[in-house]
Structure formats: structure tokens, C-alpha cells
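First, the structure itself, so that you have it in front of you.
Every protein chain of the complex appears in place save one, which is left out.
Chain IDs A and B follow the sequence of writing; residue 1 opens each chain.
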Amino acid sequence: MSEINLARQATLQQRLEPRVLRVLSWAFTGFLVLYILIPVLITLVMSFNNAAMIRFPITDWSVRWYADFFGSTQWMDALINSIVIALGTTAISTTAGILAAWAFERYQIPFRTFWYMLIMMPLFMPGVVLGLGVAIAFGGVQLGSYSFYGSRELVMIAHSLWAMPLVFMLMEATFRTVDYRVVEASYDLGGRPIGSFFEIVVPMVSTGIISSALFAFVISLNEFVMALFLTDRDTQTLPVLMWLSLRSAGTPRLAVASVILALTVFVCMSVIMLWYARQLRKVAR
Amino acid sequence: MAMDSGLALEVDRVRRCYGAVVAVDNVSLTVRRGEFVTLLGPSGSGKTTTLRLIGGFEEIQSGSIRINGERIDQQPPYNRDTATIFQSGALFPHKTVAENVAYGLRMRKVPKHEIDERVAKVLETVRLRGFEDRYPGQLSGGQKQRVALARSLVVRPAVLLFDEPLSALDLSLRLQLRAEIKRLHDELGFSAIYVTHDQSEAMAMSSRVAVMNRGRIEQIDKPERVFHDPANEFVYNFIGESCCMPLRVTSGITADKQGRAVDIRLGKGLADGDWRVYVRPNRVKIGGSAANSPNTLKAELHFVEFLGDVFRYHLRAGALEIFADHPGRIAKGLGDEVEIGWGSEDMKVFQ
Partner (left out) sequence: MTLAQTDSSISEATDVPVRASRKPVVPWFLIAPALVIVLVFFGLPTLQMARMSFNLHVDQRLYVPGFTFEHYRTLFTNPLFSKAIWTTVQLALVASFFSVAIGYTFAILAWLKPARWRLLFVGLALCPLLISEIAIIFGWWMFFPKNGLLSQALLSAGLITDKFSLMYTEFAAFVGLVYVTLPYAFFILLSVLDGIDEQILESSADLGAPPLVTFREVLFPLTRTGLLVAFSQSFIWAMGTYATPSALGPDTLWTMGFLIQEQMLGKHNWPLASAFSMLLVIGVAAAMLLTRSLMSKRSAFHV
């Protein structure tokens, strides 16, 4: 085949291909938007259904299931449990994760890779395995009258098995972006390590800290397999209650619970976005 | 414990290795009070590591470091009376200019009203009045370095440590700040160690220059002495531009390394053996008067570069490649033979 022929063929291909690809990419985008939004929107719509049955088409709209949710002590208790456990998980995993990440970034640690893998390992373990393990190991353990099993604290720690490695990983990446000379400058001017950490390092990585804390919170709030293994009737979280009631019968109350769960995440994110925007404005004033 | 010797800093036989690499090898150096000493060397010569050892960011493995006669080499940075001006400035990005400058004073528990006073004064000195409430992100590169300078000056350390503070700036700014640091030194009389790879910076500012290579100090002396009286081949080569002619002399005949005879006439004859003859290209005369110089070389004109203020003539003689700078054009074409010459004081010979 001569070079001219080749060139002509290429131009034809070059003219046709982009158009076909553009059409395909739009079609794909449409498919994806539908795929991701279907379960979200369907839940939102269903939560305003007046009927007691999940069935389409919806003929009667009301907020009665919201009233029902907020009126039910069982569901409200579950929501409160979820939030308390998520806050505890956030506190535990951010503290442990940030400290470990700082150590990994700034100090020489013998067998670094080994410790790194060890800390990261639980993040990749299925929830069912972690839940089962913690249940077997701490199911029967009691400290005086305090029993680990069924306590919120145990769930917090179990959730931290996912949340802490995630915080650790995100913070390690964040610390790596810090110009360490700035910290040295602080030492140099007489700042002590602990004081410098809080006054210099933490403000420089505040965005990373806030976003990893948010991830920890969301993971714990949404998790229900470990919680299923580790909670009893009094400490049941909202997702566990939803899972159990889905197994018996689905009602629009479940849709309301889904919406509330998602709203909690959404509100947290908005608060953080606002805070972040204010920080930005402050520095760029 | 020590009598006041007038020395702000004494570094004595300090050594630091990283694995098998010796970064700083038995370095000794002193800084008198008010003296401005420059560590000059190529990258990897150990000058920055030396500075970091003094600042306390790296630990020494042997030797000792004293500040004002007191041994401090086992102290962490925050207990050492030094202040570093980093290459990047290393300003605290979330603090304003005034907060940055006040930081060291706050850490030293200086009373509030005194802090305000001293911050205002030092910002005046570095000509940054009116920038107090800006954040580092809103400053230019030059302004950032002034803040860094102010932040270090304000704590009045025994020794100021400069870690290539100007190397990230563009040329005109560099010259401007260089002059300013010089002025501040004359005004305030601080003691300083200044690390740089830029020889003109070193020459312009220093009381003394220490030329470093491979973790050692090759020569430490006044700038003029280092320039005119280099201790060894490395120093000569590193300071100022030079070109090298490797020569072999056998039974009185001078040839290049491949044994081809070279038409070179040196005022002071060379004994048999291998030599490296260096000349400063800007001191080499070309054409007309060149033949009358005590040292001459006949070479072929290879190509010409126009450098702005001078032409640079690249010449070949056998395997020798040298160049000579001359302000005007010469009446020779490429490939023609040219004669160049230079004074004996512009030449150095090493065996």
C-alpha cells in the first residue's frame, strides 16, 4: 500500500472516529448517570409515599413516614446510636491514624514496610470477617460489670479497623506534601516538637485531617455487617435495624431511614465545605 | 566553661555519613563574631549538610560544635542559638507576616509589648512595613525571603545560617537582595554562615570563603585570596571560568594526550610528565599582540559564539579544546590558524 493511500485512509478514519466516539461517550454518560442515580432517586421519591406498601406507581403523597420515623423510639434510638458510634469511631481513628502517619512520614522505622502492611491490612478485610473475629475474641469478655459485647465502644473500635487505616493512608499522603523545612524553621526558632506539631503542622494539613475525619465518620455511619455481629437490641445502629426490617418487610419507613442516613452525611459534608471555603477566603483575603 | 575567644561558632572535625557516603568529612571551621563566612561548592559537596549539622537538623557522628564557646552538638535545634534562612523561605503559610516574624520571640517568651516593638523594627529594617497582615501566599518571592530574613534576624541569634536563600529567585532580584543582605550585615554586624553554589555571591558578600568539595573544605580564606591564590586545582577550576589543556611532555617535546605535537610556548618550561595547564579565557589575548605574550599557542579556529559583550572563539590544537573571549571580531575564517597568548599570572599548572 502506498504512503498516499495510507494517509487518505487515515484522514477518513480521523474524520469519522471522533464523531462516533462523541456519540458513544454521551450515551455512556447517560447510562452512568441513570445507573448511579436510580437507587438514590427512587428512595427519595418513595420516602414521600403515603401508602404502606412499596409499589409503583405512587398515587398518594405525604410526609407521614417521616413523622412515623421521628415518632418511633426504636428508630430514633438507632439513629442516635449510629451517630454516637460514628463520632467515637472518628475520634479514635483520626487520633491513631494521624499520629501513626506522622511517625511514618518523619521518623526512621525499622521494618517499615511490614508495619505499614500490618496497619493497612484490616482495611482490605471483609466486614463479615472482622465482625466475626471481634465477636469471637471479645464476645465473652467482661470487665467487672462492664461487658464488651453489645457495647457501643466495641463497635467503635471495630469500625476503626476500617476507618483508621484509611485515615492513616490519607494523612500519610497529606504529610508528604508538607514542606518539612517549615517544621524545621519552627524548631529552629525555638518551637518544641509537640507545640510545633499543633501550631505549625496541624494547620498546614487541616484540609487533609477534616476530609479523612469525614471519611471515618461516613464509614462508621453506614457500616452494618460488623455492627450486626456486635450490637444487641439496645445498641443497634440504624443500618442494622434497616437490614433486619428489610429481611422481614419493606415499608416506606425504610426509605425515610435511607434518606435520613444520606442527609446526615450530606449535612456533614456541607458544613465542612463551608468551613473550607471560609478558610480559603481567609488566606486569600 | 570557655573563655570568651571572640568566636561565635567553632566547628571542630565534624563528620557525618549516610550509609557508605561521607557527606561531611572532618570539617573544621570558625566564625568570629560579626564575620560572614560562605560555604561555596558544587551540589553534593556537603555544604548544606554542614549547615544542617550546625542548625541541629542532622546529627554529627564525631567532632564537636560550639556556639559562643558552649558545646551544643547534642542539643536539638530549638535549644540552639541559631536561626536559618531556608532556600524556600519556609514561612508558616497559615500565619501572617507579623505572626511569622513574632514566632521566634513568642517561643522565647519575650513579653508581648516587646515583641510588637521588635517586629515593627525588624520589618522596617527589611523594608516590609505595611505588609504585616499579609499571608505568605500573597507575597512575591523576594518579599518572602525578606520575611524569612526578618524572622531570623529578630531573635538575634549567635549565628545566622543562610541555606542558599537566593537560588530560587531570578537574576535581578538576586542581585538586589544580595546587596541588601550585605547592607544589613554592615549595619547590624551579625555573625553568619552562608551556603551557596554561586561564586559571585560568595565573593561579593563574604569576609571569608570556604570552598567545599566531596565533604571537605579545600580552602578557607578571604575571597581575593581564594580567587588569586587557589590552594589546589579544584579551587582554581571551581572559582572563575577556566579552560584546561592536558599536556604530555616527553624529552622536552610538548604534545597532547594522544602524542601529537602542539605548538605551545610556555614562559616557564615544563619538565617531562603529564600536566594540566589552565588559563582564564577572559585573560587570553587573541590575534595582533598575542604573539608578544610570555605564553603562546597556535591553534585552529573551530567556531565562534557571540555572547553579547564578547565573542567566544573556540579553538582546537590537536586534542586540546580551549576558548578565548575577545570583544571584537578577528580577521580569520573558520579553520584558519590563530595565535593566542596569555600572561603567566593568568595561568595555573598542575601535575
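Assume contacts are C-beta pairs under 8 Å (C-beta built on N, C-alpha and C of every residue); 3 or more make two chains touch, one makes a residue touch a chain.
These figures come from a predicted structure and were not determined experimentally.
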| item | value |
| --- | --- |
| For chain A, the residues touching the chain missing from this view | 7, 10, 13-14, 17-18, 21, 25, 28-29, 32-33, 35-40, 42-43, 46, 54-57, 92, 95-97, 99-100, 102-104, 106-109, 112-113, 115-116, 118-130, 132-138, 157-158, 160-161, 164, 168-169, 172-173, 176, 180-181, 218, 221-225, 228-229, 239, 242-243, 246-247, 250, 254-255, 257-258, 261-262, 265, 269 |
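Heads up, the rule we're going with is that only the chains that are shown with their structure count from here on.
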| item | value |
| --- | --- |
| Euclidean distance of C-alpha centroids - chain A vs chain B, Å | 53 |
| Chain A-touching residues of chain B, taken from the complex the two chains share | 55-57, 76-78, 80, 82-84, 86-88, 90-94, 103-104, 107-108, 135, 137-138, 148, 151-152, 155 |
| Touching residues (chain side chain A, partner chain B) in the complex | 179, 181-182, 184-192, 195, 200, 203-204, 283-285 |
